[in-house]
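Structure record follows, encoded as C-alpha cells.
Every protein chain but one is kept in place in this view of the complex.
Think of it as A, B and C in the order they're written, each chain with its own count starting at 1.
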Amino acid sequence: MVGPIYIIAVALGTAFSLGFFKKANVKFSFAFMLLAMTFMTFISGQWLYAFLTQQQETIQIFTAGFKPPFSISLQMGFYEAVFLSIINIVGLLSAIYMYDKLKEKGVQMMMVFVLLFMGLNVVVMTRDIFNLFVFLEIASIATAGLIILDKSANAISAGFKYIIATAIISGILLIGIIAVYYYAESLYINDIINSNLSFIKGGAVAVFLILIAIVLELKPFPANGWALDVYEAAHPGIGTIVSAASASAVIFVLTKILPIVGESGYYIIGIIGIITFLGSNLLGLKQNTTNRLLGYSSIGQIGLLLTIIGLTPYLGDKTLFIAFGVLISHALAKAGLFWLSGIINSKNIKGWAAIRRNPHLLVLMGTFIFALVGFPPFPSFFAKWELIMQLANNDKIIWLALILIGSFIEGVYLFRWFGYAIKGENQDLPEFKIQWNKIIPVIIFALGLYAIGYYYSTLTGSAASLNYIPLLFILFLYAIDFLPVYIKNTISIAGIGYYLYTIYPGLEEFNLIFALIFLAGGILTLLAGYTYKGKRQGFYPLVMMMFAGLLGLIEANTTLEFFFAWEIMTIGSYFLIIRGKKSMTHALSYMLFSVGGAYLILAGFGLAHIGQSSYSLDILANVQGYAPIIFTLLAVGFMTKTASIGLHIWLPGAHAEAESDVSPMVSAILLKAGVFGLIVLMLRMGAQSFGSFDIYYALAWIGAITAIMGNMMAAFQEDAKRLLAYSSVGFLGYALFGLALMSHLGWLAAVSLSVIHFMFKTLLFLAIGGVVMRVKTKEMYKMGGLIKKMPFTFISVLMGIIVISGVPPLTGFGGKWILYNAVLDKGWFLPAGAIFFAGIIAFLYCFRLIHTIFLGQLKDEHREVKEAPFWMLLPQYIILGVIMIFSAFPNSLLKPIGEVIMPYFSDGALEWQGQLAVSNFGYWNGELIMYIVGGIFVIVFAWLWFMNRNAQKVKQFNIGYSAERPSLPETTHFAYNFFAPYKKALGFLVSPIISDFWEAVSEGIHAIADKIRRIYDGNAQTYVLHIIAFIVIFYLIAFGGSYGI
Amino acid sequence: MKEDFKKRTVISPEGKPIEIDPLKDYFSDAKPKVYKPAHPIIEKFANWARANSLWVLGFGTGCGAIEMRPLMTPRFDAYRYGIQWRPTPRQASVFVVSGYLSVKTLKRVVRTYEQMQNPKFVIALGSCTINGGMYWDSYNTINRLDHYMPVDVYIAGCMPRPESLLAGFDKLKTIITEGRGEGANTYAEKFDWYKANQKKVIKDWDMPDYNW
Amino acid sequence: MEFKNIGYALLTIFIVLNYGLILQGVVRKIGARVGRRYGIRWYQPYIDIIKNYAKRSTITHGVMFYIAPVFRLTGGIGLLLFMPVIFGSDIFGNFSFAGDLVLVLYFQFFGILGMALGAAESGHPYSAIGVSRGLSQVTSFELPLTLGVIAIAMQYQTLNITEIVAAQQGGFMNWTIITNPFAAIAMLIAFLGAMGRSPFDVVLAPQEIPIGPPTEFQSGLLGVLQLNRAIFPAAKLILFMNLLFGGATNWAELILKTFLIYMWPVFVGTVFPRFRVDQSVRWFLTVPLIIGIIAIILI
Partner (left out) sequence: MEKFNLENISLVIGILVILIGLWGLLTQKNLIKIIIGFALFDTGIHIVMVSIGYIKNGTAPILDNAVDINNAANAVVDPVPQALVLTAIVIGLGITALMLTYVLKMYQKRKSLEINNYNDLKW
C-alpha cells in the first residue's frame, strides 16, 4: 500500500516540477497535475478501501524518524481516510471542472491548486498542532492565490477580504498555539489532550483561542462576511473547493481539537453551530445572487454540522453517522450546485430558468437541492432522522425545534430557487453550453449521492426494510423516457396493476381501502394519460414516484418507513404540481407546507420514540409522555396534506394549475394520504387531551370551519379548477370532522366520504380537465352552453355534483346520513350545525360549476368545440358506473368499511337488512329510494313527454328578453361573480385572512433577514471587527460565570 | 343592422377561424306552425279554461298603459274574472297592446307576440291601434295594428277607461269560448302577408322572420 | 313494499294535489281580501293548470330544460311520499319506510337543483340570477333549520318521523312547539325562507327578474311546475306539522293544521315587503341562528 506521506511528496513534487514546464505546454502540465491529483485520490481511496474491507489498523507516520513530540507526526486512520477521500475527489473533479481556467492561467495556477490540496491533506492527517497551523496557512494562501488569478475586480477585492480575515484568524490561532505550548510543553495533540489544559487557569484561555480560531475558519455566523464575498465573486470551482473541501478539512480539524478542550467545548460549539445554522439560513432568504445564496447555504450546513458536533454528548455513538451523513450530502450537493452555477452562468437565481433547456441538468439540480434539504433517499435524510430521534430521546426538545426551523428556512430559499429554475419566466435567459469536463464531475457527484444514500439506508438499522423496488421502477421509467406516451403509460399502468396484484393478498382493513384508492385511482387517472401525444418528458417517473410514496405509506410498519414514504410522495407530487402552468409560487407554497408538515411529523415521531427501542408504528400506541404534544404535532403534520383551514393556502393554486390528469391525482388521491395518516395516528393514539381540553373537539371544529370556508371560497371562484380545489378543501373538512368524532359512525362517514370524494373528484377533475383541454381556458365565465357540444362530459359533471351535494338518491347522501347519525350519537351539535351548513353551501359551487360551464349561453369561439377525448371520458364512465352501484346498493360500500371499523369502534354500528341500514336514530334504504325516485321520475317524464312531444327546439337567443333580444353570448351569460349578493352578505367570512397571515409572517421574516444582513457592509475592516467581536462575545460566554470552558 | 348581428369571424381555442352568422346561429329560423284544434269536446273544455285563465302581458307602448294598472286595484279587481298579469311572454296568453305604435316599437311588439305560445290573443287598446288616432299622419307610427298581427278585440277610445277594458276582456272571453280565438293560427296561415306588411314599415329588418 | 303501496301513494298524491291547489287559491283569496279585493276564484289554480296543458305549442331549449320540470315534480312528490302523511295510517304512511328525516331534508333539494339546471339551460340571465338568489337564501336558512332538526332529533332520540309524531301524541302540550320552543321557533323562521313568500321571495321576484328561474317555461312544462307548486308547499307543511305540531291522525286534522301553519308565512308575507338578497341571507344568520344555537345549548 502506498504510504500517505506520498500524498505530500507527490503534491510538492508536482508543484515544484510544474514550475519547469513552459507556459506553452499547458496541456501537458494539466495532464501532469491531473495525474498527481489522481494519485493523491488513489492513495486516500486505497486506504479507505483498506479500512472498510480489511482489518486495517490506524497507523502513525513519524517524520524525520523521531517519535512525537520531537517530530511532526501524521496519522492515517479510518476517519482520516474518509475525509481525505472526500477532499481529494473534490480536488480531482474540481481540477477537471476548472480545466479551462487552469489552462488559461497556466502552470502557476496549477501549482497553487495542487498546493492547496496538499495543505488540506496535511491538515487532515497531521497530529502536530503547529504543523496544523502551517498547513492551514498554506491552504489559505493557496486559496487566496487561486482567487487572485481571477480577472474581475469583485473577485479580487473579495480575495483581499478573505486574506485579511484569515490572516487575523491565523494570528489568533498562532497565539493560541504558543500559549498551549507554554502550558502543555508539547505540540503533539495527544500530549496536549493528556495535559488537561482546560483545568489550568491560562490553559483554558489558550485552548479557547485555538478552538475559536478553528471555528472562525468555519465561517460562523455572523463573522463570515469575508467568506460570503468569496463565494459570491470567485470562480464557482473555487467556491466548490472552499465549501466542500476546505470546510470538510477544517471540520475534521475541529474534531481533532475538541478532545483538548474537553467536554465543555461541545456546549459552545453547539451554540455557535445553531446560531450559524439559523442565522445563515435566515439571511439566505433574501438572496437573489446564486453563488452568494449557495454561500449562505454552505455556511448554514456547516453550522448544522457544528451543532451536531456540539451535541455529541447526547447523540452518543450515532454522532458519526449523523455528522457524516450531513457532511457528505453537503459536500457533494454543494459542490454539484457550485459547478452547475458555473455552467449556467447566471448571477441571479431567476436566470436559472435557462437550465430547463436541458431537463437532465434539471434532474441533477433537483438531486442536489433535495439532498441538501434532507429528502430521501439521500444520506442527509437518514442523518436528519437519526439526529431527531436521538435528540428527542435525550429530551433536547429546543435543539430539535431549532434545527427543524433552520432546515425549514433553508428549504424555503432552496426551493424558491429551484422553482425559478423549473418555472421561472422565460425572458433574457443567459445562454450556456455544456462542456464535458464540466458536466462529468456533476454527474459523478449526483450518482454518488444516490449510492451513498443507499449505502446509508443499509446502515440505518430500521431502514433495512425500506422497499426500493418502486424506486427502481421509477429509474426504469426515467431510462425509457424517450419512448412515446402510450408505451410509457401502458407500462406504468401495468406496473401499478401488477404491484397491486402482488400486494393485494397481504392487505387488510384500512390499508386495503386506501391501497385501492391510491392504486386503483392511479390506474384510472393514468388511463386519461393516453390522451396526451408525444413524449411527455419526465412525467411518468414523477407520477410513479408519487404513487411509490403512497404505496410506501400503506406498506409502512415503522415510523421511518412511513416518513420515508411520506417524503417520497412529497417529492413526486411537488414535481407533478410544478409541471403545471403558472405553478411556480403554488408549487413553492406546497413544498413549504409539505416540508413544514413533514418536520412536524418528524418531531412527533421523534418524541414518540422516547424510551422506545423499536421504530414500529405501534410505539404510538404507548408513548412515554408528551402524548398530547405528539398527537398534535403529527395531526397538524398530516393536516398539511389534507389542507385543513390555515394550512390550505397551497392547495387551490397547486391543484388548479396542474395538468388535466394531474389534478385528479393530486386532489382526489394525494389528499387521502393525509387522511390515511390521521387514521393511522388516531387508531394508535386514541383519545388525547391537554388537561380537560379535548383535542378531538378542536379537530372537529377545525374540520367544520374548514368545510365552511372551503365550500364558501369554492363558491366565489371564477376558475373552474380552483373551484374544485377549494371543494376538496371543504370535503376533507368533513372527513376530518368525521374522524374527530371517534365513533363507529363518524369513522364510517369519514372513510366512506374519502372513498366517495376520491371518486367524484376524479370524475370532476377529469371532466373539467377535458373541458379545459378543449376550450383552453379555466375561467368559467368564458365558457357556457357546452352541454350541446360535450354532452358526455356534462353527464359526468352532473352526476359528480349530485354526489357532492349529497342529494338523494346518489351515494353522496349516504355520507350525509351517516354523518347526521354520528353527530347525534356523539353530541357535538354546534360543529355539526356548521358541517351541515357547509354541506348546503356546497350547492352554490356545484350549481355554479355546471351552470357557468355547460348551461347558459354558448360562446362564439366554442361553436365548434368537440367532445372531450375518449381516454378522458373512459375513466369518468368507469367511475360513474361504480357510483351508480354504490348508490343503488349502499351496503356494497358501507358494509365492508363498517366491518373494518368494527374492531376499533363497535358501538353504534349500522345494522344492515339487505340494503336497509338501521342506526340508533334512523334508517335508510338506498336501493328502495333509488327505485321510488326512479319510478316517479319515469312516470312524470312519460306524462310530460306525452303532453309535449312535439315541442319546438329553439336556439340560444330565442328567449323572452323584455321585447329585446340578446346581442352577444358574453353579455347574456350570467356567470361572472355569480353569487354577488351572497358575497355582499357573507363575503367578509372569506376575506383572505389566512393567506394574509402567512404572507405577513413571510414578509416579516424576510424583512428581518434583510435588516440583519446589512451587517455585511462589504468592508474588510468591518469583517475583521466581526471576528474580533465574535471572539470577545464567545470568550465572555465561555468564561462568563465560571472559570474554565 | 346592429354591429353585433353582422357576420364575424372568431378564433376557436384551437386557433381555427370560425365564421359566425349570429342571425342563423343564435336564432331558430323555423316557420310558425298551424296547430289544428283538438276534438271539439276537448277543445270546448280547453276553450273554457283559456277564457277563464287570461294571463295578460301588458305592452305599455303609449298612454294607454296607464289605464291597465287600475284593473289590478280593489276598485276594478280584474282578478275575479280570471285575469292575471304575467311578466313574461312565454307564459302569457293575452297580449295587450296599449296605444300607438311607432315603427321602432312595432318591431318589439311583433317579436313579443311571436314569443307567446299558441293559442294567444291580442287586445288592442285605444284608437291609435285602430287607425292611428291622433298620430294618424305621423311619419313614424303605424295606423292599423291588424295589418301586422291578428287582433282579437279592439277597445276604442282615447283613452278607454278601465271599465271599457273590462268589457273588452269580457268580449275576448266570449270569442274564446266560441272557439273564434284562433289568431295564432291565422298568423301562421297568413304569415307571408303579415311579414310583408311588417317589413314594409320596418326598414332595418335585422331579425329572423319568426322570433321563437 | 307491495304493489298496493303504489296505489296508496297515488291516492295520497291525488288528495294532496287537490288540497294544495285549493290551498293556493284560498290563500290568494285571503291575500286579496286583505287588500280589499274579491280576488281570484278559489278554483282558479285548476283552470290555470288546465289552460297551460291546453296550450298547443311548446318550445324547448334543450334536454335539461325539457326534463327540469320532471325533476321538480319528482322532488315534490318524493318529498311527500317519503313522509308519513297521516299518523297511524298504513295507507297514508307511504314510502316512509325507505328513509328518515334526513332523507326528507335532503330530498327537498332534488327538485330545486334539477329545476335550477333546467332553468339555466334556457340561457336566460334572469333564470340564472334567480337560481343564484335562491341558492344563496337556501344556504342561510338551512342553518337554523338544521340546528332545530338536531335539537328535535335529540329531544326524541330518533330521526324517524313516525316516531317523532308518535312522541307528540296525547294533547297539544306534547307538541314540539310547546316542549321545545326554541327549536320550533328556529325552524318556523327557517320555514318562512323555505316557503319563499315575501319578504323572502327573492327567487321569483316578479318585478325585478320576471319570476326568476321559470321565466322561460311555458305551456305543458309550466303545467308540470304548477302541479309541483301545489304539492311541494303542501308536503313542506306536512313535514313541519309532523315535526312541530304533533302530526295528524286524519285528513281533517291535517287540513286544519297545515292551513293554520300556512297562515304563518302568509301573514308575514302580507305585512312585509321583499328583502334584498344579501339582507335576507344575513338576516337568517342573525336572530334565527341565535335561537337555533339556544335550542342546541338547551338540549
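Couple of notes before you dig in:
Keep in mind that, in the parts below, contacts are C-beta pairs under 8 Å (C-beta built on N, C-alpha and C of every residue); 3 or more make two chains touch, one makes a residue touch a chain.
None of these values were measured; they are calculated from a predicted model.
Taking every chain of the complex into account, the absent chain touches A. Considering the whole complex, the residue from A:Y181, A:Y267, A:Y314 or A:Y454 that touches the absent chain is A:Y181.
Although one chain is not drawn, the whole complex shows that of A:I141, A:V636 or A:A868 it is A:I141 that touches it. The missing chain lies against chain A, touching residues 130, 134, 137, 141, 144-145, 148, 153-154, 156-160, 163-164, 167-168, 170-171, 174-175, 177-179, 181-182, 187, 225, 228-229, 232-233, 286, 1013-1014, 1016-1021, 1024-1025, 1028.
Just so it is clear, only the chains that are shown with their structure count from here on.
Taken as a graph of touching chains, this assembly is fully connected, with contact between every pair of chains.
Greatest Cα centroid separation from chain A: this falls to B.
Centre-to-centre spacing of chain A and chain C amounts to 53 Å, using the average Cα coordinate of each chain. Mean C-alpha position of chain B lies 35 Å from that of chain C. Across the assembly, chain B contributes 33, 88, 90, 212 as residues in contact with two or more other chains.
Shown for chain A are the residues in touch with two or more other chains, namely 952-954, 956-958, 960.
Chain B contributes residues 33, 35, 45-46, 49-50, 52-53, 55, 73-74, 77, 79-80, 82, 84, 87-88, 90-91, 93, 117-119, 184, 212 to its touches with chain C in the complex. Across the interface of their complex, chain A is touched by residues 1, 53, 57-64, 66-67, 69-71, 73-74, 77-78, 81-82, 95, 97-103, 106-107, 109-110, 113, 116-117, 120-125, 128-129, 131-133, 135-136, 138-140, 142-143, 146-147, 150-151, 153-154, 157-160, 210, 215-216, 219-221, 223-224, 276-279, 281-282, 285, 292-293, 296, 299 of chain C. Chain contact summary for the complex, chain B toward chain A: residues 2, 4-5, 8, 10-14, 16, 18, 20, 22, 25-28, 30, 33, 59, 88-90, 108-109, 111-112, 115, 207, 211-212.
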